[in-house]
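Quick one: structure below, then a few questions.
Omission of a single protein chain aside, the complex is shown with its protein chains in their original locations.
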Amino acid sequence: MNLKQKNLCAMTPPMGWNSWDCYASSVNEEQLLGNARYMQEHLLRYGWEYVTCDIQWSDPRAGEDRSITYIPFTELNLDAWGRQIPAENRFPSSALGRGFGPIAQRIHEMGLKFGIHIMRGIPRQAVHGRMPVLGTNTTADRIADPFSISKWNGDMYGVNPDSEGAQAWYDSIFRQYADWGVDLVKVDDICNTNMYPQNPYSAQREVEMIRRAIDACGRPMVLSLSPGPAVIEKAWHLKENANMWRITDDFWDRWDLLLAMFERCEVWQSHVGPGCWPDCDMLPLGRIGMGFGEGRNTRFTRDEQKTMMTLWLIFRSPLILGCELRECDEYTLSLITNPDALRLNRHSHGGRQVRRSDAEAVWESLDENGDGYLALFNLSEEVREVSVDLSDTGLKPGRMKELWTGEEMEESNTVRRCLRPHEAALIRIRA
Amino acid sequence: MNLKQKNLCAMTPPMGWNSWDCYASSVNEEQLLGNARYMQEHLLRYGWEYVTCDIQWSDPRAGEDRSITYIPFTELNLDAWGRQIPAENRFPSSALGRGFGPIAQRIHEMGLKFGIHIMRGIPRQAVHGRMPVLGTNTTADRIADPFSISKWNGDMYGVNPDSEGAQAWYDSIFRQYADWGVDLVKVDDICNTNMYPQNPYSAQREVEMIRRAIDACGRPMVLSLSPGPAVIEKAWHLKENANMWRITDDFWDRWDLLLAMFERCEVWQSHVGPGCWPDCDMLPLGRIGMGFGEGRNTRFTRDEQKTMMTLWLIFRSPLILGCELRECDEYTLSLITNPDALRLNRHSHGGRQVRRSDAEAVWESLDENGDGYLALFNLSEEVREVSVDLSDTGLKPGRMKELWTGEEMEESNTVRRCLRPHEAALIRIRA
Amino acid sequence: MNLKQKNLCAMTPPMGWNSWDCYASSVNEEQLLGNARYMQEHLLRYGWEYVTCDIQWSDPRAGEDRSITYIPFTELNLDAWGRQIPAENRFPSSALGRGFGPIAQRIHEMGLKFGIHIMRGIPRQAVHGRMPVLGTNTTADRIADPFSISKWNGDMYGVNPDSEGAQAWYDSIFRQYADWGVDLVKVDDICNTNMYPQNPYSAQREVEMIRRAIDACGRPMVLSLSPGPAVIEKAWHLKENANMWRITDDFWDRWDLLLAMFERCEVWQSHVGPGCWPDCDMLPLGRIGMGFGEGRNTRFTRDEQKTMMTLWLIFRSPLILGCELRECDEYTLSLITNPDALRLNRHSHGGRQVRRSDAEAVWESLDENGDGYLALFNLSEEVREVSVDLSDTGLKPGRMKELWTGEEMEESNTVRRCLRPHEAALIRIRA
Partner (left out) sequence: MNLKQKNLCAMTPPMGWNSWDCYASSVNEEQLLGNARYMQEHLLRYGWEYVTCDIQWSDPRAGEDRSITYIPFTELNLDAWGRQIPAENRFPSSALGRGFGPIAQRIHEMGLKFGIHIMRGIPRQAVHGRMPVLGTNTTADRIADPFSISKWNGDMYGVNPDSEGAQAWYDSIFRQYADWGVDLVKVDDICNTNMYPQNPYSAQREVEMIRRAIDACGRPMVLSLSPGPAVIEKAWHLKENANMWRITDDFWDRWDLLLAMFERCEVWQSHVGPGCWPDCDMLPLGRIGMGFGEGRNTRFTRDEQKTMMTLWLIFRSPLILGCELRECDEYTLSLITNPDALRLNRHSHGGRQVRRSDAEAVWESLDENGDGYLALFNLSEEVREVSVDLSDTGLKPGRMKELWTGEEMEESNTVRRCLRPHEAALIRIRA
C-alpha cells in the first residue's frame, strides 16, 4: 500500500515529553530547555525525542496565579496579523520577533524535535480588534464564528470554514510555525467532535483546513489532536488527516481513569498503524502538578504504573511523558528505559484484546521479527492468577520472558501469572 | 393571600403588540408609533395596551440586509458604561442621549404602555473594550463569563453572578429603562434553563439579579422571559421572579406548532394566575414576516386562527399580536375584538384540560361571575363531532352561546359541536 | 371549591407503616399483625393508622432465600380468574378463599386501616395459562401486552388499555380488594411514566383504569403510586387520579438520597394539597433490612433523622414508617410522636422553599390556626449558622419555639440557629 505523505513523519508512535502535567499553563523557556537537555542525555537513546510546549505560551500572565489556569479575557501577545507569539517574559529568546525559532533551534541541536500546542481558531482579541488576516483583504471578525467557542478556554473563536480567508488564516499560522522549526503541533479543542452539538461538522472542517495548512507549509509536522474522547464514528476522518488523536479526556493518575482506558483501547484497537495513532494521553509518572500549585509524585502505585505502561505499549499509544524529567526517580526510569518493552511499542503489529472482564484483561501482539507478546492485567482488588490458553490467541508457544522483571518462564500452551491487585505482566514469546 | 408586589403590574394576562413577527430585528420609530396609534384608535378599548420594541434596537445596521437577522460582530450603539442605547438612524428621537424616553412618552400619551426587549448579559463589545460598569470600580471584562453566550445572537456575554459588580450592571440598565419610562421588559436568552447544560443555574441567577434590579429601579415593570420552552421543574422559580415566561420556542404559523401547544398548555395548566402567566408566544395573525424579507399573510387557515385564539384565551396566555396592525383585515379584527371571548382571558380562573387525544381536546374554565366556559377542539384532519358530558367537568348546565359565531345553543348535559378539521368552538354557559 | 370524591379519603397526608423496609418480599401474617398491635397501642393516638402489606404476598416461596427478592418465574397463588391471592403458608388466615379478609378485619378492629401492594398488570402465569378474566368472555392472553413488563419484577404483563376486557380485569381485582376490606392500594411499576419510553401513555392509561376500578368498587381506597420519580409534566394527571405518588426512586438511609430529596421537594412544592400528596417514600428509621438478609439500625445519624422528619413534615409528604415497630428505640419514638411537629404535617398549608444552596435550605409554612413554621437545614459538612429574614418569607414575627428540643426562642425579625452538619431546626412562630 502506498502510504499517505502525512503518515511518513510518524511511522512509529511518537515518543517525547509535554509540559502540561508538570507546568500547566505556566511553562517557561528554562523549563523547556532543561527538560530537553535531560532527554538528550538520558532518554534519546531509547527513542524519546519530542519536547512540546503546551497551552498558553502567548499569555504573559499565565501562571501568575497557580489556582487559575486560564485568565478570563487575558491579553495575549499577538503580532500584527492576530497570530500568537510567545510571551517574552516567559520565553526571553523569542524577543525581537524571533518567536519560538531560537528554542526550536537549540532543541534541534540536541538531536531532538520541537512541538507546540495551539487552540483551534483565532483569538477573540484579534476578532474584536478587527485585525487583518495575513495574505488577505479580510479581517479577523469576518472569518470568526461568534458561536464557536471552547468550553474551557476563553481565548479563541472557531474559524468559519465557509468564510473567505479561513484557509488563509490557518496557512498564516502554520507557515509561521514552519519558519520557527516546529515538528509537532498539538491542536486543542478539536478532537472530540461530539463536543459541538450545534455544528458537529465545524471541528471536522477545521481539521481539514489544518491538514491543508500543514501540507502547504513546507515542513513535515506531526498533527496531534485533543482533547478526547475522539468519536469512533469519525475514525476514518482522523486517519486521513491526523497522526495522533486523543481517545480519552484528560488522563490523570487515578485508577478509575486507567481502568476506563481498557475499554477505550478495546474500541480503538483496529485503528492503530503507521501514521495513525489513537492516543491514550500523557503518562502521569514521576513528579507532576507543579503548575497547578500542587506539586506531587504520581498517585499511581508502582503496580499501576506498570499496568499503564504495559497497556500503552501493547496498544501502541504515543508515549508522552508528563513529569519534570530532571526529578525522575529510579523506578520511573526503569519503566521508560526498558529496551525490550519499548521495542513492543515501536515494532509490533496486530495488537488485540484477547478478552476482558471486570477482573482481568489479556492482550496479544506480534513483533515484526515473529516474536509474540502477551500482556496480562489484574484489574481486580485481589491477588489473582491470570492465565490464557495460546489457542485463544494467534501466538505459538516458545521461550518466554517477563519483560519488566526479566524473569524467564517455562514454555507452555497456557501462560499463567499470579498478579497483585492492579498489576500487569508483559511477556515476550520467542518465535 | 397577600399577593407579591411583583404580581401587581400583571393581574390579568398582558395584552399588546410586539414588533418581532412583522419587523424582526429591523423595526424603527415610525413603525413603533404607527402601530401604537392604531392600537390607541382601534384596540385599546378591548384591553390591548402594550407596544413592545423587540431585539437589536441598538444596532444601526440591523435590517440592512433582510436575509441576516443578526450581523456577526456588529457595532452596537453603547453609552460610556457599555449600556445599549437606541440606534439613532432607526430611532431619531433618541438622539442627544434621550434614549427611548421620547417614544415612551408619546406612547404613554396615547394611554398605552411601552415595552422593550433585551438579551441577558453585557455586550461583548463592552467586555473586550474593558468599559467601566456604572457605579462601580470594575470593568465589563471582570463581570462577564467568557463561556456564557447565546446560541443564536452573538452580541452578549452572560454576567457572572459571583463577580463583584454583577448586580450593579443590571441595576444600571434597569434604572436607565425606568428613566426612559419602560413598562415591560422582555428578557431574552434566559427562560429555557435547559439551554445551558454547562451551568444550569447561571440563567436562574441572572433572573434573580434582574428581579432585584426591577424591584430597585423605582418603576413597576412587567418581566417577560424568553425563549422557551420554560422548564416545568422551575415553575416555582419563574412564579417567584417573573410575570410571563415562554412555554414554547418561537411560535409561528404552522399547524404542527399549534398542535404541540396543546401539550404545553396541558403541562402548565396548574401554574396560571395573577402576576404569573405561562406564555404561548405572539399570535402570528394578519400580515407578518416583512422584517425577514418575506412579507406574507398568516399561513394559518381561518379555522386554525380561531383554534389558536380559543386556546390562548382559555389557557389565559398573554395575548401579544405579531402583525402590522395597520394592515389588519376584518377577520383578524373579529378575532381580537370579541368582548365576550376576551372576557374569558381576563376574568376566568381554573382553566383545565378536560381531556385530550390525537383527534380532539376539551378545556373548561370558570368566569368570576359564575359563568362557565367550554372550548372544543377538532385536532384531526376530518370533520368531527366533539362532545363532552358536563359530568366530566366542574360545570353545570345553563344557557349556552358559541362566542365566535354568537349562536345560541340549547341547554343540555352533553355539549356537542360538529367541527371542521382544525376548528374550535368556544362556548359560554350562563350560571 | 368542590373537592373531587377521590380526595376525600386522604384529606391529610396518610400516616402509617409498610412492610418493605424491614421485611422486603418476605413479610407474613404474624409480622403484619404484630406491627399493627404495636401501632394501636403506641402510635394510633398520634395519627398513625395505615398498615400496609408490601409486594409478593401471593408467592409462597418469597423470602425463602433472603438474597433473592424476586424469584424468576416463581409460581404465584392465583384464583380461577388469574387474580393473586395470599400465599397460605405465609398468611394462614387467608385459607379457604378468604384472602386478606380476616387480616383486614383484625386490623379494622384495632381502629386501624389496611393497605396492600400490587404490581400493575396481570400475572404472566395467567396469560400463558390463558386463564379467563372474570365477568368477560375473554382470556388473560388477549388483554396482556407482551412488551409491557416491569424492569425489576418478572411476575406481570401490563394490560393493553385498548383491548376488550382490560377494564374488567382491573374491576375484578379491585372488587376483590373491596370485599377483603382494603383501605389503601399501593400500585407499583406505574408512577414514573418515563420508565416506559416505548409507550409513555400506557402507564398513564393503566392509572386511569385503576381510578375507574376504585370508583366502581364500592369502597373508598387511598391510591398510592410507585415507584418514582414521578414526572412533573404529569402532575395534573396524578392529581386527577391518585392520592399519593412517589417523587423519588426507592429512598434509603443514605445522605446523598436525603440531599437529593430537597431538590425533589422544591420541584413538587406547588402540587401539595388535600387528596394529592407527592410522596417522599418510607422513612427508613429504626430497625430495618431484615428481609434483605441484613437487619440493621438505620444508617442515618440522629441529626440526619431529624432533618428527614423535618423535610417530610413541612413538605407534607405522607409519613410511612419502614421499621419493625416492635423494636423502636426511644429516639425514633421521639421523632414520630411529637404532637407539635406532627401537627405541621396535618394542618399546615402553603409550604414553600424560601431558598436553597449547596450549604443550606430554608422552608416556611402556615398553620391553619395562623401560626407560622420555619425549617432551617444545614446541608453542609460544617457547623453552620443558618438564618433567615422574615421579610423574605410570608411570616410575621412572634413567640418562637424549636419543636424538636422544645426550646423557646426570642422573638426577632431574623431567625438564626447554629446547626451541626446535616442537622435541622423546626421552629413554630405563634401568630
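Which chain is which? They are A, B and C, in the order written, and residues in each are numbered from 1.
Simple rule for what comes next: a contact is a pair of C-beta atoms (placed from the backbone, for glycine too) under 8 Å apart; a residue touches a chain by one contact, two chains touch by 3 or more.
This one's a predicted model, so the numbers in the text were calculated from it and none came from an experiment.
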item: Which displayed chains the hidden chain touches across the whole complex; value: A, C
item: Sole contact to the chain not displayed, among A:15, A:116, A:235 or A:308; value: A:235
item: Contact with the hidden chain (one of C:72, C:97 or C:406); value: C:72
item: Per the touch definition above, residue among C:60, C:132, C:154 or C:274 touching the missing chain; value: C:154
item: Among C:6, C:90 or C:124, the residue in touch with the chain that has been omitted; value: C:124
item: Where the unshown chain meets chain A, residue by residue; value: 2, 232-233, 235-236, 239, 266-267, 269-271, 352-353, 394
item: Chain not shown, touching residues in chain C; value: 72-73, 124-125, 127-130, 141, 144-147, 149, 151-152, 154, 198
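In this section, only the chains that are shown with their structure count from here on.
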item: Separation of mean Cα positions, chain B and chain A [Å, integer]; value: 51
item: Where chain B and chain C are represented by their mean Cα positions, the distance between them in whole Å; value: 41
item: Junction residues of chain C - those touching two or more other chains; value: none
